[in-house]
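One chain of protein is taken out of this complex; the other chains stay put.
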């Protein structure tokens, strides 16, 4: 994503580990898009009745990933307490959504892909949180 | 907000305390709008250079309040762990933003108002979190 | 909403009709919350299979109302061309969502309420657009 290049030209010092930050930004935006798509694919399935919990958790996860992706992108006057709470909430949403998608991974390929993206985003959020006090 | 009436007609059982839930939904949407407005008013001030931290924290707070307002609105197949992590992150953002706005409350009326809205939303989020295990 | 009070204390001149602006801000945030709730209530209905189009249009409408509510809230360095395009897109989403919710108004009270909120938001967006060139 172009946002990496943006951060390389940021006028302020970057307070967080650059490699973990890049991964967290990428994974949050990727997970926001993927969960939006998984909720939509679930809605299009003949067994939508069985996918209700998956849809709900994908919507929650997409909402948090969108917000947290923007928060971790910002480097000016960063508040590490807010960043830590934000990535921890995002990790919790990714965990719940990843678990639910995994239950459907055998019969819905979009759930298998979405589960993997949620796992990766959860890990990136936890890794970034671990570097903050 | 009309969303109260919506929840009164929701087909599923409401797992959370109704009064605390209503306040949390109201306060999250109100705080999202107010922080969006405060960041914008800060940008319009002659002393914008002094308001940079306030703008940044208002943007973070607006992003989290928007996401969390939607998450707490949803009642179908609720995951209480996700809700708790989400409202805790929102409370952290409201705390940081309320503290910063309070520093400017004497010279910017919009910051005084925004600080009060952040305090109220922080409390509503903490009250709802306290009812979840 | 507290955002009215915020705009009364904004440091810059307000370029738009204040009464139409207030209504548009209120209605966008109210419609964002209501459509989020209606999509969620639809998901919780036994006839969810029949509600798929309603859920999809409620999600689109909530996304646009959230974005446009923030855009119309901002008064600093306003670009009227962006505002007009934004409220016109919001009106289009409200029209489609209101029409679909109306089809279910007889059997789902949340759809009846949501249709009315969409109609009102559509009108507020069109009224504001009409004042811009």
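As written, the chain order gives the labels A, B and C, with residue 1 at the start of each chain.
What we mean here is this: contacts are C-beta pairs under 8 Å (C-beta built on N, C-alpha and C of every residue); 3 or more make two chains touch, one makes a residue touch a chain.
None of these values were measured; they are calculated from a predicted model.
Shown as candidates are C:16, C:52 or C:132; the residue that touches the absent chain is C:52.
Between the chain not shown and the residues B:28, B:55 or B:117, the one that touches is B:55. Residues of chain B that touch the chain left out of view are 39-40, 43-44, 48-49, 52, 55-56, 59.
The missing chain lies against chain C, touching residues 52-53, 56-57, 59-60, 63-64, 66-67, 70-71, 74, 76-79, 81-82, 84-86, 88-89, 91-93, 96.
Against the chain not shown here, chain A presents residues 1-3, 5-7, 9-12, 25, 29-30, 32-34, 36-38, 40-41, 43-46, 62, 66, 69-70, 73-77, 108-110, 113-114, 117.
Throughout what follows, only the chains that are shown with their structure count from here on.
In this structure chain B contacts its sequence twin chain C using mostly the same residue numbers, the overlap exceeding half.
Contact with two or more other chains is made by residues 52, 56, 59 of chain A.
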